[in-house]
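This view holds just a subset of the chains, kept in their places.
Order as written gives the chain letters A and B; numbering starts at 1 within each chain.
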Amino acid sequence: MQGTLMDQGLELMLFGMGTVLAFLSVLVLSITLMSWILARYFPVVEMPQGSGASPGRPPVGVLESPAEDARLIAVISAAIHRHRSKKSQ
Amino acid sequence: MGNFLNLWRDSGIAQMDMGQGIMILIGLLLLYLAIRKGFEPLLLVPIGFGGILANIPGAGLAYSAVENAAYGADPALLGELARILGIESTENAKALFAAYAASGAQVKMLASQLVNDAGFHDGMLYIFYSVSIASGVAPLVIFMGVGAMTDFGPLLANPKTLFLGAAAQFGIFATVLGAVYLTSIGIMDFSIADAAAIGIIGGADGPTAIYVSSILAPDLLGAIAVAAYSYMALVPMIQPPIMRALTTEAERKIEMVQLRPVTTREKIVFPMVLLLLVAFLLPSAAPLLGMFCFGNLLKESGVVDRLSDAAQGSLINIVTIFLGLSVGSKLVAAKFLDTNTLGILGLGIIAFAIGTASGVLLAKLMNKFGSTPLNPLIGSAGVSAVPMAARVSNKVGLEANPHNFLLMHAMGPNVAGVIGSAVAAGVMISLVGG
């Protein structure tokens, strides 16, 4: 019976590791293919992102400069975080 | 004066046994490590606290109504309970436990109804555990949140690093073998399902470990979760010696070429590609990886920021609180203080070490045969433990070459390791749990 348990363990190792490697290999291929297809057939006009109705992110460059904006947000959230941690003391 | 006697008999000191005392100390130790040493505090604070609550003598917070009755009921009720469970003896609470655990769903229900009528109730932590972990929901929701926090950019820029994430999972399966070996030579006593659950500690991924052990080995869940999170916190100590031992100074100095930029569109399509592969090739990994991809799509799609914020904010925080307390409920002395726990702790660290080594060794190999230079130090990040392991790669790289910034390069294998261990989890659930 102990032999059988060892066998089960060995089998689990072989099949498990094999599956992990096989699956991730297929994933490598798929990603490469995906990136190639996207680059080849859908050249990046950097995302107009939805035709009109979409309430998505604002078109890049229309608002303020994104760098400025990001910094602003960062500072505001830092301020709020500080407020909270102070409040909770 | 009977009331004073009642109160005293109800008090913790009168009912405490040695095991509970030890477990309370272990809970305090976990809190100390989490708060003072920064050991994965988000999980270990709730787990440690839950562990203490679970071992409060006489409170029965981690027990089901039937278990609470087995300890506290009068002989008449115990006799009735034994009759329902189909056993003779009513003396021994442990015998009742064992019979209850071995019963079918119908007998369990009858037993519950009996003790409910007699005023016994499920403990608070038992309720938390049933709802969050036994249902499988909490680890999946956490995985969704992790997906919503993960940036697959570095992986998409360099997909080959997925192989490193695969190699590092060797730690999982080597540990499975170790566990069955220890059993076969009679030192430990693990079933193949137990061994699989223990191995997953080497995946260095908390929710995956909890999800797998809730299915394959619920009794070991406490020890496995504690081991997984503790060793993740110890990654900065466990990995560097192994990394240095397996690489040469010259290898550690290798500078890698900068990653190409990845488009938003690739990041949106990727979770769907991964989902489809899972759907076609490995359905047993679908709950874990499905929720992971879902969280990532919420984030990357850019059109549902409300949901993405909830997934990586309020929702994951709330679930983490209950997940942690629920894991703590598995630290009851009767289940945790066991030689098997020592085996789990030992095997877990071996799993981490083997995973680290496998990642580094495959990276060396890829560097040798690949066209572009690849610093083998990023191989160790394949165990996951996001983002700790990637930071360790970066730090050890900087020691060898102060101009060598490996962090982004190591993030590829790092998130690949999350996928890799979820795949391993799927395989094991499919082969062992079915």
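The definition used in the following text is that contacts are C-beta pairs under 8 Å (C-beta built on N, C-alpha and C of every residue); 3 or more make two chains touch, one makes a residue touch a chain.
Just so it is clear, the model here is predicted, and its values are computed rather than measured.
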item: Subunit stoichiometry in the structure file as a whole; value: A x3, B x3
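Here is the rule we go by: only the chains that are shown with their structure count from here on.
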item: Distance from the mean Cα position of chain B to that of chain A, given in whole angstrom; value: 22
item: Touching residues on chain B, where the partner in the complex is chain A; value: 155-156, 159-160, 162-163, 165-166, 169-170, 172-174, 176-177, 179-181, 183-185, 191-192, 195-196, 263-266, 269-270, 273-274, 277, 281-282, 302-303, 416, 419-420, 423-424, 427-428, 431-432
item: Of chain A, residues touching chain B in the complex; value: 2-3, 5-6, 8-13, 15-17, 19-21, 23-28, 30-32, 34-35, 38, 42, 44, 46-47, 49-50, 54-57
